[in-house]
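Our next item is chain A:
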Amino acid sequence: MLDHILSILVFFPALAGILGFVVNKNSIRSYGVAVATIEFGLAIWLWFAFDSNVSGMQFMEQIALVPAFGINYIVGVDGVSLFIVILAAFFTMIGIASLGEMKDIKNLIITLLFLQMTMVGVFVALDAIVFYLFWELSLVPMLYIIGAWGGPLRIYASVKFFLYTFAGSLVMLVGMLFMAYFYYQATGEWSFALLDWYRLILPESFQNWLFVAFFFGFAIKVPMFPFHTWLPYAHGQAPTIGSVILAAILLKMGTYAFIRFSLPLFPDASVYFMYPIAVLAIIMIIYTAMVAYAQKDIKQVVAYSSVSHMGVIILGTFALNVEGITGSIFLMIAHGVVSGALFFLVGVIYDRRHTKIMSEFGGLASVMPRYATIFGIMLMASVGLPLTINFIGEFLSLLGFYKQSHILTLLAGTAIIVGAIYMLSAYKKMFFGEVTHEENRNLPDVNKKELLALIPLTIITIWLGVYPKVLLEPINKSVEGIVTLMHEKSITQEAKLRIPNVNKDMGLITKPEREAH
Partner candidate 1 sequence: MEIGLNHYLVLSTILFAIGLVGVMRRKNLLMLFFATEILLNAVNISFAAISHYYGDLTGQMFAFFVIAIAASEVAVGLGLLIVWHKKHNNIDLDNMSSMRG
Partner candidate 2 sequence: MLAPVNVSIESLNLMTLVPMLIPIIGALLIIIIDLFKSEQDKSLYVMLSLLILGVDFVALVDSAGVFANNGTIMGVFDVMLIDGLAILSQFIIVGASMLFIPLALTHKRFHEFSYPEFFALFLFMIAGFQFMVSTDNLILVFVGLETASLALYTLIAMHNRDKSFEAAIKYFTMGALAAGFFSFGSMVFYALTGSVEINKIAAVLAANNYEDIGFVLIAVVFLLASFGFKLSMVPFHTWTPDVYEGSAAPLAGYMSIVPKIAAFIVAMRLFEFLIHSGVVWLEVILYIGVVMTMTMANVWALVQTDVKRMLAYSSISHAGFVMAAILIGTTQSNSALFLYWILFSFTNLGSFSMLWISRQKNLPAHQQSDHSYDKFSGMVKTAPVAATIMGLFMLSLAGIPPFALFWGKIYMISSAITGGYTVLALIMALNSAIAGYYYLKLIVYMFMKDPLTENNGHVYSSNATLPLRTIIGIAAIGTIFAFIVVNQLLEFVTLFVYNSGY
């Protein structure tokens, strides 16, 4: 079974989703929880079976799909993707478990199961087309979740989300087809397999163009400034579960793809575009943090804070050294946990008051002390306090990038200031002061079902902040592989200089192929 564990992880939820149509409406919730728990169990098993001393892909499977055009179903995990897969399974599980009363809950749970398939699929796919397949397919369930269970502007928000991302990824698709074509020119065979592509060394100008093409797809997904405007709408309108999954997992697709595709495929272009992207990342960090500060709606604050944090992740990725990339991967997980938890928390108060406007609250600390405590912990994690999960990622990302640029890191580091500003002021508005609204006086504190989601997240937040080694070790191993590959592949002097020589023999075939064109 271990040989096919990844395929099982991908398709089990989908299959369960199809069978779910038969399950009675009243039992669907238990069904969903059961399925998601099994899936999570499988993911954990994957982790145990995973060998952290191997830097390459594990549990690989390959099935021919369209061999005539070089498309194969190839899956595998390494340290980069392993934990995001687990995170996806985890969030689906607690997401379904903590679902409140909603209309059409059956459709929602089935949709979530399909969404889970696409999420896991994206992170284990090792063939560009299969990757693209899951990437696009993930839009559909999310579209439905936002559009059917969202707020008043839900249709605008969901369509915007879909089309924006779709447009970006189509440009990326063109890039992929180009890449395959270059591979075809070099070897005379079509292939979309990522591991094949890794072996291809392209001239710098080609790298730059392809990098830009991929960039559109990834940047919109991340979302990077100035492509981020779909996100506040999507988050603002989505139901809690939608926001949680969107923030925790779906946004990670973009940053993950940068590490999986852009860096190893185009090392020289990555170096070439490092500064522009870093500047964008810094704009993301500061600008969106300021915009977050101006928000009136707590969910929008969290949404914009996501963008701001994603900026740090991007920065870490483009540090192009082991510390930075490891940090950015860790921060992906960290941000997933923390922003997921924050969206859960916003959902808690929204369920009670049906508003997310901060001025409607105030003084909640005395009414809902447990809620305030958990919110506080998550807030501090979001602000990047040491010994919380976020700090490790932020610290490493910034540390990594410092090697590339002092000034830019200094600017990016303002993340810890501006982040504190909007988060603390939001917290102050909601929790401190006297209770000013009568409705708030008797709000019930978090209930058991909500704690079911929040307690594990809190534990993870602190546990991984204190003991990140469990994650860092496998991640580090794989990242070393990527950085080595990049260093070996790079052709310009600049890139050789910027990308450190980790000096570990990966046994990779990096012989230059016949040059394209």
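Candidates were picked such that all candidates are chains of the complex that A comes from, given by their letters.
Everything that follows uses one rule, which is that a contact is a pair of C-beta atoms (placed from the backbone, for glycine too) under 8 Å apart; a residue touches a chain by one contact, two chains touch by 3 or more; residues count from 1.
None of these values were measured; they are calculated from a predicted model.
Set chain A beside the options 1 or 2, and in this complex the one it touches turns out to be 2. Taken in their complex, chain A has these residues touching candidate 2: 64-69, 104, 107, 129, 132-133, 136-137, 139-140, 143-144, 147-148, 154-155, 158-159, 162-163, 166-167, 170-171, 173-174, 177-178, 180-181, 184.
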